[in-house]
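Complex shown without one protein chain; remaining protein chains in place.
The block that comes next holds chain A.
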Amino acid sequence: MVLLVTSDNEQFQTEKDIVERSVLIKNMLEDVGESDQPIPLPNVSSSVLKKVTQPSTGPTEIDVRGRYLSTASTTVESPSRPPILEQSQDETRKRTTDISEWDQKFITVDQEMLFEIILAANYLDIKSLLCRRWLQDGSQHDQGARPPEEIRKLFNIVNDFTPEEEAQIKKENEWAEDR
């Protein structure tokens, strides 16, 4: 077990294999060797640490509150995208299976916590939390890209492009798709 001390001076006894998801902590443990000394994490609050060290079957993954009503059942609710009604049974089964397996690994957070988790993940160097899930639209079974306006909403970003700049970027992006 490893003893971690958060910015709000709370102590956490955490299993070594869980905290070693953090490259920062893993390196610190390798540097100090076997020791009972607590590891200070001055940039991480206790509430964030609880989220990022939450034990799970796979890497801890997080979605933002409101996108899904996440339970162990196979029901997925997406406010912006109603369920596809015209699906074959196979397609439906595939979709619900994909989502339920994936959804059980999720915990839900509000936007403020999302920011804190991402900042903590960057500080602690936890790659599984800086994953592309933030940028993907989990309401689709193939998890396509989130539209730009949804990414802005998720991260509270203002669209600072002029219409001309946006048109120019779209034109440039066509070159990236060229084949």
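In the analysis below, a contact is a pair of C-beta atoms (placed from the backbone, for glycine too) under 8 Å apart; a residue touches a chain by one contact, two chains touch by 3 or more; residues count from 1.
Keep this in mind: contacts and distances are computed from a predicted model.
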{"item": "Protein name (UniProt record) of the chain left out of view, among \"McKusick-Kaufman/Bardet-Biedl syndromes putative chaperonin-like\", \"Skp1-related protein\", \"Ribosomal RNA-processing protein 43\" or \"F-box domain-containing protein\"", "value": "\"F-box domain-containing protein\""}
{"item": "Where the missing chain touches chain A, by residue", "value": "115, 118-119, 122, 127, 130-132, 134-136, 144-148, 151-152, 155-161, 165-166, 168-170, 172-173, 175-179"}
